[in-house]
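With one protein chain removed, the remaining protein chains of the complex are shown where they sit.
Moving on, here comes chain A:
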Amino acid sequence: MFSFVVRRLMVAVPTLLILVILSFVLMYAAPGGPFNSERPLPPEVLANIQAKYGLDQPFWKRITDYIWGVVAHFDFGPSFKFKDRSVNDIIAQGFPVTLTYGFWSFVLATVVGVTLGTAAAIKQNSWLDYLAVGFSVGAQVLPNFVMAPILLLVFTLWLGWLPGGGWNGGEWPYLIMPVIALSTSYMASIARIMRSSMLEVLNTNFIRTAQAKGIPMRRVILRHAMKPAILPLLSYLGPAFVGMITGSVVIDAFFSTGGIGTFFVNSAFSRDYSVMMGITILVGTLTILFNLVVDILYAWIDPKIRY
């Protein structure tokens, strides 16, 4: 197991490097640049800006300087758009926000999704099952950019219970709507995956044996069925977790949470190269890390899997 983790971590380094180089090349290959606007800058002004941000250097120097800065100093460079701030500043401020609402969304989505999926599988073809399936289909087709304005309308405008946006250091009234809006579609997927895998497990011989032995249903589910049923879900949860904690532009845009989701998308539109790279590396690293975590969990849950 230990050597497996070491091996995986060693593969992660070249994977990240390829990610960085590919993103860097693609980014600079895209037309336009961070300093283009409706009003083009005079050449002498543009020259100063390009010199300041190192854009007057040859491409190979830019990319090697960048990678060296990241590796040696953990410095992701200055933002090209937000002139008073560095990429480190932006991530340091935005990531904790995203991590907070992403984490709670994950918890909510997993707890509700797993419960709902399991209940539906146990009571297959009952009203509970139909309700659960109906809910997941509904939640799946109701994307968060539809969900968010509806929540706002109901809880802020009509009922006046919750503030319409902002973060305020993550106080709970500010957290509720982002968490609900972000978690529903994940919740639906989790419920669906859980339901089908639980159904499959419940029809296997070892469960039938357990039931035949007279073990109470509750115990059969929790003790015997849960572990194998959760395996297919695990491979979904890894990327889903990364997806949630690295933010959603929809949540950030609708609820003004100040997370990194908007920074990521806007940096692509405004060609803010350094912010785009910084967040790409962050998301890439987290994806690799959590895929590894999922693999380790697999081995822990399923004794058949050995590395």
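FYI, contacts are C-beta pairs under 8 Å (C-beta built on N, C-alpha and C of every residue); 3 or more make two chains touch, one makes a residue touch a chain; residues count from 1.
Definition applied: contacts and distances are computed from a predicted model.
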Inset, instruction - Report the protein name recorded by UniProt for the chain absent from the figure; options are "NAD(P)-dependent oxidoreductase", "Oligopeptide transport system substrate-binding protein", "YciI family protein" or "Peptidoglycan-associated lipoprotein". - result: "Oligopeptide transport system substrate-binding protein"
Inset, instruction - Specify the residue from the set A:130, A:206 or A:269 that touches the hidden chain. - result: A:269
Legend entry - Listed residues A:77, A:94 or A:178, member touching the removed chain: A:94
Inset, instruction - Touching the hidden chain in the full complex, which residues of chain A are there? Just list them. - result: 30-33, 35-42, 44-45, 47-49, 51-52, 81-85, 90, 93-94, 148-149, 152-153, 156-157, 160, 163-167, 252-259, 262-263, 266, 269-271
